[in-house]
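Some chains have been omitted; the remaining ones sit where they do in the full complex.
For reference, chains read A and B in written order, and residue numbers begin at 1 within each chain.
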Amino acid sequence: MDLGMIGLGRMGGNMARRISRAGHRVVGWARHPEVVRAVAAEGVIAAESIEDLVARLKPPRAVWVMVPAGAPTEEVVASLAERLAPGDVVIDGGNSYFKDDVRRARLLAARGVLHLDAGTSGGVWGLERGYCLMVGGDRSAFDLLEPIFRALAPGRGAAPPTPGRTRAGGAEDGYLYCGPHGAGHFVKMIHNGIEYGLMQAYAEGFDVLRGAAGPGVPDELRYELDLAEIAELWRRGSVVASWLLDLSAAALAGDPRLEGFTGAVDDSGEGRWTVQAAVEEGVTANVLAAALFTRFRSRQASTFGEKLLSAMRRQFGGHREAARSGGGDR
Amino acid sequence: MDLGMIGLGRMGGNMARRISRAGHRVVGWARHPEVVRAVAAEGVIAAESIEDLVARLKPPRAVWVMVPAGAPTEEVVASLAERLAPGDVVIDGGNSYFKDDVRRARLLAARGVLHLDAGTSGGVWGLERGYCLMVGGDRSAFDLLEPIFRALAPGRGAAPPTPGRTRAGGAEDGYLYCGPHGAGHFVKMIHNGIEYGLMQAYAEGFDVLRGAAGPGVPDELRYELDLAEIAELWRRGSVVASWLLDLSAAALAGDPRLEGFTGAVDDSGEGRWTVQAAVEEGVTANVLAAALFTRFRSRQASTFGEKLLSAMRRQFGGHREAARSGGGDR
């Protein structure tokens, strides 16, 4: 089938390639012409503008938007709202906030245009491994787009069958209709929240492993552990085996002390929204919140709060401040 | 080679079977005779006592202790210390505290007996998948025991090669010499600490997913999500894919609302020791601590601390206490 793809960056470009390789006709457009040329060389049809992209698609048109969440997505969706016709479909594959989906779907519905929110996981490996797709929105649009989802998703064979599972198909194919508008991005949001938590669990664990050779540890209990080997070991037969561990092992294999990193860690909106959703729902989420806060802290040399701790200590005990150790050391 | 196995429960029994199937001569003993008979039917030689087990092994003898940490392990190791000869080896495969290893190794060394601490992961799946082995202690004993470790471990093929890894062998085989006495159990301890953190990240995430249909959520943002399908979906191509997710998917496939559980979650010593090691080392571990504290809290109907919060609120604001909802509901 036909698909328009707006945004051809690390994610969108590879997705266009994967859909195209599966035999579909993909028309692509992006803000930077060189990016469009790169995918055009691999079978994607290059459009010159959003208008041109819309014109090159057969109705009912389906346009996948794969640009950053927030203003860029807002702008592209608004532009499509003006150019698409009743029965056409906009798929937002970015990391939009689920409440924005509800609002935008209403905007599009006023013109008869359908909306899908398609949370997409897979990163730079998706071209090869396939993309995991969490979809919300108009059910009829989901049905229409299934060939595209099938092309993008990893497929049933990507994991062994789950013992005890009786349902056939569905999520096993690597894509899922999750519910009404926003449901796909809601599920993707929690997915990323969990991802933060998992990453932080490994981070703390490896930090304690490394600390076994740190200052203050008595000689008898001092271990100089080979973190890269331990990561490699746990990939086989242990309870903590995971894809994130595979990636950790790869990172540690190449740079065992991670000297190529400063440790200032960004966060996308989804970790924040997950904590806010937990707070709104009244659900306990200490681990997800701590994982998020670690990232906030990692980007600051110090906090005002820590200075206040020092100030109080000086007030009541006359205490001097501690020395600070260098990066990654204790 | 010959191996004695003391303790033939869920872990020890299957390990004896796996070693025996690999062609080694295993002599087994356990406190309960029916447990011994069960493995004897599958090729393991039944001993009638620890003394008998020691007598049936060719020197240098190697005896694997697979009994609960604490008093039971203490007792068996003391008993072996009296019966083994210089050059023999005791392998503690249980979940012992690494500081106990250091102490016990010194005790055995006084009699010329070698000691290995072999942290063992794999659970009830190990018989089939193999066991991940984290080994510390006397290096010469490790070398002697390698055929046994090789028989137990999952082996190189259990996971795809790590990109960028240049070292051959080692951890890829599924077992690793981690360092001096206690190092194996130290690494296993952190492994379990990470396990707690990973489990808690999934637990919180699924709780927020479920909360999307909870009371107080506005209709427009209300999602009745199919948690079993979402777990199944994430197994393919997503960043949060892991063995623990595979198990979650299996659990949810059979009991989508987890009605067979009360939610009172035990903790073994290792989660506690991990937090204590972090505190001793001066390493930040909010996620690992929160995961542990969740388990503490899960086993209580309420805490004294929560009552004190209510008492303060009544004092300053005349506030009444809230109502409590039923299990798993909000």
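As a convention for this text, a contact is a pair of C-beta atoms (placed from the backbone, for glycine too) under 8 Å apart; a residue touches a chain by one contact, two chains touch by 3 or more.
All figures in this text were calculated on a predicted structure; none of them were measured in a lab.
A single sequence accounts for all chains of the complex, and while 2 copies are shown, the assembly in the file contains 4.
We take it that only the chains that are shown with their structure count from here on.
When chain A is laid over chain B using CA atoms, the rotation angle comes to 180 degrees (nearest 5). Averaged C-alpha coordinates give centres for chain A and chain B that are 30 Å from one another.
For chain A in complex with chain B, the touching residues are 98-99, 102, 121-123, 126, 129-132, 134, 136, 153-155, 158-160, 162-167, 170-176, 178-180, 182-183, 186-187, 190-198, 200-202, 204-205, 207-209, 211-212, 214, 216-217, 220-221, 223-226, 228-230, 232-246, 249-250, 253-254, 274, 277-278, 280-288, 290-291, 293-294, 330.
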